[in-house]
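Missing here is one protein chain; the remaining ones are kept as they sit in the complex.
The letters A, B and C name the chains in turn, as written, and every chain counts its residues from 1.
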Amino acid sequence: MILVLEQDASREQVDRIVTMLEKKGVKVHYSKGVDKTILGLIGSKQTLSRLPVERFSGVEKVVHVSEPFKLAGRSFHPEPSRIRVGEVVIGGEDPVVIAGPCSVESREQILETARSVKKAGAGLLRGGAFKPRSSPYSFQGLGEEGLKLLAEAGEETGLPVISEVMDPENLDMVKEYVDVLQLGARNMQNFHLLKKVGRADKPVLLKRGLSATIEEWLMSAEYILNEGNPNVILCERGIRTFETHTRNTLDLSAVPVIKHLSHLPILVDPSHGTGKWRYVAPMSRAALAAGADGLMVEVHPDPESALSDGPQSLTLENFHSMMKELHQPAVGMQARQNA
Amino acid sequence: MILVLEQDASREQVDRIVTMLEKKGVKVHYSKGVDKTILGLIGSKQTLSRLPVERFSGVEKVVHVSEPFKLAGRSFHPEPSRIRVGEVVIGGEDPVVIAGPCSVESREQILETARSVKKAGAGLLRGGAFKPRSSPYSFQGLGEEGLKLLAEAGEETGLPVISEVMDPENLDMVKEYVDVLQLGARNMQNFHLLKKVGRADKPVLLKRGLSATIEEWLMSAEYILNEGNPNVILCERGIRTFETHTRNTLDLSAVPVIKHLSHLPILVDPSHGTGKWRYVAPMSRAALAAGADGLMVEVHPDPESALSDGPQSLTLENFHSMMKELHQPAVGMQARQNA
Amino acid sequence: MILVLEQDASREQVDRIVTMLEKKGVKVHYSKGVDKTILGLIGSKQTLSRLPVERFSGVEKVVHVSEPFKLAGRSFHPEPSRIRVGEVVIGGEDPVVIAGPCSVESREQILETARSVKKAGAGLLRGGAFKPRSSPYSFQGLGEEGLKLLAEAGEETGLPVISEVMDPENLDMVKEYVDVLQLGARNMQNFHLLKKVGRADKPVLLKRGLSATIEEWLMSAEYILNEGNPNVILCERGIRTFETHTRNTLDLSAVPVIKHLSHLPILVDPSHGTGKWRYVAPMSRAALAAGADGLMVEVHPDPESALSDGPQSLTLENFHSMMKELHQPAVGMQARQNA
Partner (left out) sequence: MILVLEQDASREQVDRIVTMLEKKGVKVHYSKGVDKTILGLIGSKQTLSRLPVERFSGVEKVVHVSEPFKLAGRSFHPEPSRIRVGEVVIGGEDPVVIAGPCSVESREQILETARSVKKAGAGLLRGGAFKPRSSPYSFQGLGEEGLKLLAEAGEETGLPVISEVMDPENLDMVKEYVDVLQLGARNMQNFHLLKKVGRADKPVLLKRGLSATIEEWLMSAEYILNEGNPNVILCERGIRTFETHTRNTLDLSAVPVIKHLSHLPILVDPSHGTGKWRYVAPMSRAALAAGADGLMVEVHPDPESALSDGPQSLTLENFHSMMKELHQPAVGMQARQNA
């Protein structure tokens, strides 16, 4: 950690800081430049992270030299993590596709979707039972009934299932029905919920927050890992920017960045990322090309009558043709020349 | 509500949409332009908000003509809401200042702060007991012990107290100790929590989310109002942008915008908004000049040793001199000329 | 075009607006809803775009139903545009790679790079001679001398060359040396320059502005097309967001969006998009997978001594291995399974 001091920091201020730090067992390198004085702090990540250095009088800027995450970082765990869900491995050689409707709406809807996406090659079935909606007047999900239907569809098709837990009070109930717990973008910094799923014995899919930096995202993963649950799957779903043509701005660079910084697997959700079904297939191809470990895609047998997120859902047919295309050795320059 | 149809929408698609809408009791105005066809939908806000129009095949764009909030809107409630907390009125003639430390750290710290800010003219005492922190390794607050100390300091000084509730499971406990429940920026769309505080019998201070639009913010207020709690106080605390010199970008325009759209009172938190104590006083003056109903300011007897958010906290002295200045008939062109 | 009127718009205001519009030859559809009154305006894009409707008293919101661009739009020109530069076609079946250093620094540097990228399969050679730099103290490019060296390297290798024109006064000179004129992100709304290159007889590569929406970007292309130059190539190079790990946020969704809205070809610049050489190869693969017509990549024989943008430049070796990889029929699910 480096402290850049204010230009007019007094001798006394500097001495006071150094004394304070040394008392805490931190070694301090003093370095006087032309304009500014800087202090290099050497100590364990633990010790340094607890120092209230930003409030020391005379300190202008604090530069963190080490990443603030440890358990989520590559240096702690150089090999990529592979997370097993039933017979599926997320983070292995093969990309995994999670597919299904935004919300479970009825037995027919979820069963029809499950059978169809299974056939097309999906590895997991998704379906929301508790839906975060901006408006209190919008459909909020079927609740436990939705989870039951989802579990039933999973059982019938042999697909493991995933659904969002929005609320610590429901965690135990949700856990009963699902194979993977999903934490939504709006809950990425719901620290109480992070800790609770960190003590659960199910893998957790952690979506990136609407305006979360990659570092903050990894820190939220750190909350879960730190409670003892090693099975965290990241999911990029678009960030909020000034662009309005797409619902969010899908930040695909996050894929190689996460691969560089962390051992955790990363999926991409092009449905929320773009908000328009038309762009889901090209962005799915792009996500895999960037190195994503898989996709999370919204599929609905009848998007027009969907009770939530219809405009971004693929029909069963669209999903089949996208999956077919993704299985072809397609992208690259030569390939396109021959196509 | 207006539907703009895709240029190549077929006769059948249009007919299907119109039939579907009329069945739901919606009147449809059909209008064919040079390039595009548009449908004007006329019906109650309730009915319209439940239509899955965005997923209708052939629809390119949906334009919402009415605001999506009702209870929070000016048309529903033309007079500004005044919220009474003890002897203080938020939303009345006099701006109200909420002051206190980011976190309650000890009896001495909170008592000393309470006495001092009371003397300087603060109307409420703030102090965090449960702290949302990006890192699991940072100080997370004293918990219930912190609330007890806060309540004690409130009682001694006669200041009503406010503290953040982060978690539905703790709501009952927090409610016992505080006069106003605070919902933090990260929880602005924690819908379960919104509903729960909507059923509580205490006023709620709702901070704007880091990347929430003003409309989304009012929709979150709508969640609380819709559960029966009319006492919602909004608090602008800065949004996330590309600018890095300040911790957030304090969006003071939100003040007149909220005053135009809603009857709810709005406070401004320049401490989180700027992240640097140096900018707290000028932005406090600006907030009041923009029409804010008050301020929420972090004050600490010894910011250098604060366990959280020290760099943005005012010392007791700084707070006193700011309050003195705010009480002077100071700002405006003539005033400055004479100063 | 649709006008949503203010809730309290008076009968007189409405009449005045309608009269004014009808005088201009616009047909008006009047539609009174429960809360709001809306007016549908029917007329040619030309006529409508010149109406000062947003300032009419009583108008709350104006909704543009048609896209504001015409020449750049798909409806005007349904077939994708193919732009020929020497023997290379941009927008055809084969993706095209533009490669070369950020700045031309010396004859050796540009010649060595040109020979190497040619061998690796690049289609055009890039090299800056006039560099936009945030600081007046940074290297600003070799100027005309740089253009000469670039042209020489192009001639020797047979690669067409591209370089940025920053200033209308230099346009004639730059045009002498290059095959494609580049307009940088900071000049995307330098309207004078847009008009001038619109009258030039060379193709123009138009980079997206740091905070430009896709619609604004297409409107800037419209400026060029409107002056008579049909050869506009778009280039996505990342937008500015709150994320700091990457230099910009590469918005790959812009690729399918542009393909949907426009007939113009689109390239992607992953070097500026990410700012780090490490992420250039995966984002290049992703860009092609998303459907980009090619890439623009910074390559330098010795990035460490580069006078600008070294951290995002590939070495010659890195570029060769990336190109080799891009030529393999690589990405897709099956492909990865077999790899």
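Here is the rule we go by: a residue touches a chain if its C-beta (ideal position, glycine included) is under 8 Å from a C-beta of that chain, and two chains touch if they have at least 3 such contacts.
Here the structure is a predicted model, which means the values were calculated and not measured.
Colleague: Of B:29, B:175, B:202 or B:285, which one is in contact with the hidden chain?
Modeller: Checking the options B:29, B:175, B:202 or B:285, the one contacting the hidden chain is B:285.
Colleague: Contact with the hidden chain only, please: which chain B residues?
Modeller: Contact residues on chain B toward the absent chain are 93-95, 97, 121, 211, 213-215, 239, 241-246, 249-253, 255-257, 260, 273-274, 278-279, 282-283, 285-291, 323, 325-337, 339.
Colleague: Tell me where the left-out chain touches chain A, residue by residue.
Modeller: Considering the whole complex, chain A reaches the absent chain at 2, 4, 7, 29, 31-36, 38, 40-45, 61, 63, 65-66, 75, 240-242, 244.
Colleague: Suppose we count only contacts with the excluded chain; which residues of chain C make the list?
Modeller: Against the left-out chain, chain C lists 46, 49-50, 52, 54-57, 68, 132-140, 166-169, 186-187, 189-192, 195, 210-211, 216, 219-220, 222-223, 226, 240, 303-307, 310-311, 313.
One rule holds in what follows: only the chains that are shown with their structure count from here on.
Colleague: If each step moves to a chain the current one touches, what is the fewest number of steps from chain A to chain C?
Modeller: Steps on the shortest route: 1.
Colleague: Grab the C-alpha centre of each chain and report whichever is closest to the global C-alpha centre.
Modeller: Per-chain C-alpha centroids ranked by distance to the global centroid put A first.
Colleague: Measuring centre to centre, with centres taken as mean CA positions, what chain is farthest from chain C?
Modeller: When every chain centre is compared against chain C, the largest gap points to B.
Colleague: Find the two chains joined by the most C-beta pairs in contact, please.
Modeller: Chains joined by the most C-beta contact pairs: A-C.
Colleague: Roughly how far is chain A from chain B, going centre to centre by Cα mean, in whole Å?
Modeller: 26
Colleague: Please tell me the distance, in whole Å, between the geometric centres of chain B and chain C computed from their C-alpha atoms.
Modeller: Each chain reduced to its C-alpha mean, chain B and chain C end up 38 Å apart.
Colleague: Any chance you could list the residues of chain A touching two or more other chains?
Modeller: 211
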